[in-house]
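A single protein chain has been omitted from the complex, and every remaining protein chain is retained in its original position.
Naming follows writing order (A and B), and every chain is counted from residue 1.
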Amino acid sequence: MPELGKYAEAVLSSYAISLGLIAVLIVASIIRSRRVKAQLEEVETRRKPNGQV
Amino acid sequence: MNLNALWEYANPLKFMRTTERVLPYVTALAVVFFVGGLVWGFFFTPDDYRQGSTVKIFYIHVPAAMMAINIWAMMLITSLVWIVRRHHVSALAARAAAPIGATMTLIALITGAIWGQPMWGTWWAWDPRLTSFLILFLFYLGYMALWAAIENDDTAADLTSVLCLVGSVFAILSRYAVNFWNQGLHQGASLSLDKEENVADVFWYPALVCIAGFMLLFVALVIIRTNTEIRARRMRALLARERLGA
């Protein structure tokens, strides 16, 4: 751990908040990607038996 | 290379197939550069003699601020491509990029405020650059809200594209207006081409790695999100056809 001196709070909090926001963005993107992929697959398999794609 | 070959990627299926093949590599590179740059910046750089350890905030602040502007520029280009050539992928890429841009703007604002507190003695000053970024954030919010509010996909793509065009003009106007309105205490761009005068190499190299990391991260995220939007759009189309009793 590097010596941050009197500004430790500022530096650490800005890293924490930024990385947290980026993490939220990544997780949200991946979750939505998975869900939409699954939903689309479900809809497509539902339609195929009727002989229509 | 024939530039026209680029338009082949306007085909959603081809776009998805190619990007999903590239995605693992982009993600790996993004992780390497992002983590590497931040670790280098955080652990292995000296403190600035005037700013102390707060200089480390810039390894996040500067790339985020650059991305905030670059993402808007990317949205402007993809919106133009949509208006001119009507490629759905393009419009959906703009839609996918907007939340990333908003997040980057927010990060730039927050880290700026946290840095400003010990340096300028205040969390927030109506400094031109801070103010411009706040306005940019509002533009991102409006853009995303318009996408969310309209049900028809093509109408939404058209309207948001026009909003993006008009918004770009007004964003630039605001930038100059705000400059005129308050001269401010922000230092000039810290990574301009005359960087020798502004930033010493010890800070400059890790910052470059961080910028590359942020860009790669953005590319990876945009690929994931664009493909999600393509799938969601296809699903809505299928469901609509289903409701019609096809």
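Operating definition for what follows: a contact is a pair of C-beta atoms (placed from the backbone, for glycine too) under 8 Å apart; a residue touches a chain by one contact, two chains touch by 3 or more.
We take it that contacts and distances are computed from a predicted model.
For the chain that does not appear here, its UniProt entry gives the protein name "Heme exporter protein B", which is one of "Na+/H+ antiporter subunit C", "(2Fe-2S)-binding protein", "Heme exporter protein B" or "ABC transporter permease".
Shown chains touched by the undisplayed chain in the intact complex: B.
Of B:Ala28, B:Ala73 or B:Leu141, it is B:Leu141 that touches the chain left out of the display.
Considering the whole complex, the residue from B:Ala10, B:Val31 or B:Leu163 that touches the absent chain is B:Leu163.
Those residues of chain B that touch the chain absent from the view are 135, 138-139, 141-142, 145-146, 149-150, 155, 158-159, 162-163, 165-167, 170-171, 173-174, 176-178, 180-181.
Definition applied: only the chains that are shown with their structure count from here on.
The distance from the centre of chain A to the centre of chain B, each centre being the mean of the chain's C-alpha atoms, comes to 16 Å. Of all the residues in chain B, the ones that touch chain A in their complex are 38, 42-43, 47, 52-54, 56-57, 60-61, 64, 99-100, 103, 106-107, 110-111, 114-115, 117-118, 217, 221, 224-225, 227-228, 231-232, 234-235, 238-239, 242, 246.
Those residues of chain A that touch chain B in the shared complex are 2-8, 10-11, 13-15, 17-18, 21-22, 25-26, 29-30, 32-33, 36-37, 39-40, 43-44, 47, 52.
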